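Every protein chain except one is present and positioned as in the full complex.
The first chain written gets the first letter, and so on, giving A, B and C; residue counts start at 1 in each chain.
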Amino acid sequence: ASPNARPDSTGSSSEGPQSLVFAVVPTDDSKELEESFKPIVAAIAQETGLPTSIEAVSSNAGVIEAQAAKRVDVATYGAFSYYLAQNVADVTPVAMDQRTPVAGSGAVQSLGVVAAGSDITELSEVRGRDVCFTDPASSTGYLAAAAGLISIGIDPKNDINPIFAGSHDVAVTQMLAGDCDVAFVAGTFITDILPARGIIKDGDVDTVWTSPDIPGTPMVIGNWLPEELRNQITDAVLKYNAVSAAEAGLCPENQREALAPWGEEYAGKMACEWGGTGAFAFEPATDEDFASIRDICETTQAEVCRND
Amino acid sequence: MSGTTRQIVEDPRTPRPGSREPRDGQRPSAPRTSPPGSKRPRVSAATLGIPLAYLAVTVFGVWWIDIRPAAVAAGFGDIARLLERMVPPTTGPVSDLLTLALETLWIAIAGTGLATIASVFLAAAASRHFTGPKLVRWLAQGIIIVTRAVPSLIFAILFVRIFGLGPLAGGLAIAVHSIGMIGKMMADVFEEQSPSPREAIASVGASRLQNFVSTTLTRALPAVTSLVIYRLDINVRASAVLGLVGAGGIGVALQTAIGSLNYRRAAGIILVIVALLLILELVAYLVQRAVAEHADEHTQSQLHVAGSTPAAPGWNRSRVLRSAAAASAVILFLYSLSQLSLNLSRLGQAWNNALALLSGFVPPVFTEEILLGIFESVIMAFTATFFGVLVGLVIAVLSTRHLVRFEPLSLALRGIVVFMRGIPDIVYALIFVAALGLGPFAGFLALSISCTALASKFFTDSLQNIDPAPLRALEATGAGRIQVFVSGVWPQFVPSFIGNSLFTSDLALRESAVLGIVGAGGIGFLLDESVATLHYQQTAGILIGLIVVVVALESVARWARRKVI
Amino acid sequence: MTTPERIQDPDTSSAGAPTPSAIASSLVLQNLGISFGSKQVLRDVNLDVQPGQFVALVGPSGAGKSTLLRLVNGSHRPTNGTVSVLGVNPSTCGRRNLQRLRTRVGFVFQQFGLVGRLSAMENVLMGTLGSLRMPRYGISTYPKTLREKAVANLERVGLLDQRFQRCDTLSGGQQQRVAIARTLMQDAEIVLADEPVASLDPSASLAVLNTLKRLSAEDGFTVICSLHQVDLALQVSDRVVAVRNGSLILDTRTSDTSEEALRAIYEEAKGTRS
Partner (left out) sequence: MTTPERIQDPDTSSAGAPTPSAIASSLVLQNLGISFGSKQVLRDVNLDVQPGQFVALVGPSGAGKSTLLRLVNGSHRPTNGTVSVLGVNPSTCGRRNLQRLRTRVGFVFQQFGLVGRLSAMENVLMGTLGSLRMPRYGISTYPKTLREKAVANLERVGLLDQRFQRCDTLSGGQQQRVAIARTLMQDAEIVLADEPVASLDPSASLAVLNTLKRLSAEDGFTVICSLHQVDLALQVSDRVVAVRNGSLILDTRTSDTSEEALRAIYEEAKGTRS
C-alpha cells in the first residue's frame, strides 16, 4: 500500500498506543519537511520502541483536528498554530527549535522593510500609507506588526491601508514594485531566503522596524499518551543535536556539514537536517514560552485570535 | 436483394434468405458483402477499455489507499464533535460578508467572462470540425490543455508580477485557468452537434465564421450558458487564490476562518457562498428553460409576435425578458471589468518582471518525489473518479427527466448538489481527518465528494441536452423508462459520459491539493510547497509532469470520442 | 367550421363504422381538441375506427395529422375531449397502463426517431423492448428469436445488406424503412404511421403499404396512416379521413371517393392553409 497509508491509525487506547503518528506542518522557512524530520522520528522510535510514522501536512487545521480527535501524537507547527490548538486539543508543548547552541535562538522576528531610498525611516511614518502584510493569520507577516503598530498608536485597520499579499515573498517583491510603501514579513525572508534566490540583492531594501522575539516552532505532544511515553518522546528529542544525531547514525544518508553560526566547536563536523528549519537542536519548552503570542493577540484583538 | 419487397407479398411471415438469388448476373459480389453494413459492428475498444482501465486502477487504488469503510463508522463520534464546533454559524456583520461576496463575484464574473470570450475562439479552432490550418488547431488545443493543467496559483504569482497586487491579477488568473475547462467543454459540445445544419449553411456559401455563429454557436448556446454559469460557480468557490494577489474576497475570508479554526464563522461564510451558488443555479435553470435546445411541452414555440411590419419581429413579454436578460449579462460583465482596475502605468515594467519570474523556472527539476507525487495523485484521482462517477451518474439520472419525472425530487437533488459543492474540500478533509486520522483515506473521501459533484453536474447537463426524438419513438413502442434509458439515452450519452469521466479525473488531479491537507502527499502538496519555498525549478518540473498527464488523459478522451461519436 | 362548404357528405360520415355496437372499436375520438399555447391545432374531432380497418389520413401540410396521431398514442394530452384506444384512455390510464397500451400500438414517426449512432439492426430490435422485461444494450443481448425476426423484417423492407450500418449514414429512404421495420417488430394491434412512405420510391412505397394492408387484413389489425399521395391512399385504404386546418372535414369509405374529390381538399386548402 501507499507509503502514506496506515493499516491502523485508530489512535491510542488507555493502555498505550501500538504506534505513534508524528505530524509536521511547513512553516514559513521550512524545506524538505519529511526528510528533515526523519532523524527526529528515528530517535523517537528508538527511544520509545514504537513504530513512528511521519506525516507532512499542508494545513495546520488538518493537524490540529487530527489532534483534537487524538489521532496525532506528536506534532510541530508554528507558534500561532499552537495558540489555536490549545483551545481545542489536549496538547502540551515540550520543546522548541533552536537555530544555534544559544538558548532561545529559535525565535523569529517580523521585519518592516521599505525599498531603498524610501522616505519612510521609522514605524510611525507608515500612518496613511499602503502597507503589505502576508496574511491575517501569520504571526510574523501580520500579527506581530499589528501589535507593534498599535503600541505606537496606529490602528492597523484604519490608520493605514493594509494589503494582504498572500505570501512573504510577494509582499516584498510587490513592495519593491511600488504596490505598497512598506512590507512586514518574516525576518528570514529578508536575511536568507530572498537573497539566496536572487530575488532581492544587498541594498535593495531597508529595514525600518524589527519586532520583539516571537517564539520558534514548538513541538507538542498529546496529553492522552501515558506520561511515561510522553517523557520518553521528550527525552528522545532533547537528547540529540544535529551533530550528535549524525554521530548516532540517525541520518546515515542525508548529512551535511555543520553550519557556521553553530560555532567553532562544531565546525567541520557532519550534521543531520534536524527539524524543518534546519535547527541545531530542540530545547525544552513549556506553555509559558508562548505567552508572547497570547500577548500579541490580546493587544491586537485580531479576528484570527478570537474564536466566536 | 432479390424480390425482398415482393417476397413479403407472397409470404410475409417467413423470411427466406435462401431465395435471394442475385437476379443481376453481372454483379459478381454477392449483396451480403457490401462492407460498411454487413460487418457485425464490434464493441469499440473505447467503450469497453476505458471503464475497465478505471476499474483496474480503482482496485489497485483501494489497496493502495487502504480503504476500510468500517473505520469511517468508528469515527462518527469525532465527526460529530467537529460538526458541533461549526454550529451555530456566525457571520459577523452580514453586510461585511456580502461586500466580500460581491467583490469576489465581480472578479469571478470578469474572469469567467473573459475566459468565455477567449474560449469561443479557441474551442472553435480546437474542435474536430475546424477546417483551417492544422497548426492553428494544434495551437488552440495546446493552449486549452496548458491553461487547464497549470493551476491558477501559478498564474496568480505570474500576473501579480505583471499587473501588481489587486483584482486585475486575480481576475486574469481566474480567466486564464478557466479557459482550459470552458474551452475544452465547448469544443466537446461543438463536436457532438449533428452536422446537418452546418452542412446546409455551408451550402449557401456562408463563410466559416458566419456558419459558426449561425449554426454552431446558436445551437450550443443552451449548453454553453450552463457551462459558463457553472464555471462562474467554480470560480466563486475557488476565489481563495485571490489571496495570493492581495485581492481579498470571500474565499480568503473563508480560508482565514478555517486556518484560525474559527469554524462557526467558516460555516457562516459557507452559507453565504451556498446562497450565492443557489442563485447562480437558479439563473442557470431559468436560462436553460428560456433557450432550450430541444423543444418539449414547456417550450415556447412562438419566439416572436408579429411586429409593425411582417418583416419585423414585435415585442412581447418574453422577448423583452430575453433581451433584458442578455443586456444585463453584458452590463454585468462590463461593470465587472471596470472593477478590475487596470493600471496602465504598471505595464511598462511588466515584461521585465514577468521575465525575471519566469527565468526562475528554468531549468525544470524533476525528482523522484515529483514522480511519486504524480503517481499518487493520479491513482487517487482515478479511484475517486470511479466512485464519483458512479454516484454522480445516479444523481444525474434522478435529477433529469429520463427515469423519474418527479419535479420536487430533481429540484431537491439540484439543491443538495449545490450545497455539496458549496462546502470547500478542506472542510471535508477536516471532517474525514477527525474520523480517520491523517492519511490518504481521508483525502480520498474528500476527493470523491468533489468528483461526485463534478460528475453529477456534467452528466446532468449532457443528459438534459440529448436529442429527444429517438426517445419518443422508443416510448411509443411501449418500452419502459429503464429500457428507453438503456437503449435510447445511453447510446447518445456514451461519448460525453466517457469524455466527462476522463475530464473529471483531470480536474480531480488538480484538486488533489486537498491530499496535502490530510498528509496524503500528492502533487498538489509538492506544488504548494515548491511555490511557498520559492523552489520554482521544482515547480516547473511539477507543471511539466501535470501537463504530460493532462495531455495523456486528453488524448485518450479524444481517441475515445472519435471512436464512439 | 372554418370552411364554409364542407366536402363531407353526411351519409358517408360514419362510413367506416358499420355497426358501432357489433364489435368494440379500436379507436374512438370524441370532441378531441388540442392547443399549443394559444394556438388551437385540432378542434372537435370525432372518429370511430373498427378493428381491421385501414384508414388513410390525408390533409394539407400543417393540418394537424401528426398531432392527431400523437394524441392517439398518448404522446400529447388533449386539451378537450377524450381518446379511447383499444378501450383505454391514454391520457388518464396511468404510466404503466400507457406503457402496456403502447406495446399494442405501433407508431412510425415522420422524423423516424432512430438512434443515429447505432446500427439499423439494433434500432429495429428496439421495437421489441415493450415485450421484453429487462433493458437491453447491444444486439447480442436480445433473444435469438427476436434477432431472427429483426433480420426478417429488415429483409422485408429491403435492408438486409445495411443491417449493421450506422443509421446516420443510411439514405433518407433507408432510414425511413428502418423505422418501419422497427414498428413491424411490435406485432401491434394498431399501427399509426405518419407519412411512412414520404421518402420512398413508388414501388417501395406500395410494397410497404401493401404489407401493412395485408397484415391488417390477415391479423385484423388496424392501420391509421397519414399519406400525402392521394393515389396511394386510394389504392390501399378502406376509409379516408381528411383533416384541414385542425378540423375533420371528410370521413368516407374509400370506394365512395375519388382522386378528384381528394385533390379538391388540397386545392381548397390553399386559401386557408396556415
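We adopt the following convention: a contact is a pair of C-beta atoms (placed from the backbone, for glycine too) under 8 Å apart; a residue touches a chain by one contact, two chains touch by 3 or more.
If you're wondering where the values come from, they're calculated on a predicted model, not measured in any experiment.
Only one residue in the set B:V59, B:A306, B:L358 or B:A552 touches the chain that does not appear here, and it is B:A306.
Only one residue from C:G74, C:G113, C:G130 or C:G173 touches the chain missing from this view: C:G173. Of B:A175, B:I201, B:V224 or B:A435, it is B:I201 that touches the chain left out of the display. The missing chain, though absent from the display, is touched by one residue of C:N123, C:Q162 or C:S237; that residue is C:Q162. On the side of chain B, the interface with the absent chain consists of residues 1-6, 22-27, 31, 34-37, 131, 196-207, 209-215, 217-219, 221-222, 291-295, 299-306, 309-313, using the contact rule stated above.
As for the chain not pictured, it touches chain C at residues 36, 58-62, 65-67, 110-111, 158, 161-162, 169-174, 176-177, 194-195, 198-205, 207, 228-231, 263, 266-267, 269-270, 273-274.
Please note the rule applied: only the chains that are shown with their structure count from here on.
Our note on geometry: chain A versus chain C, Cα centroid distance of 80 Å, whole angstroms.
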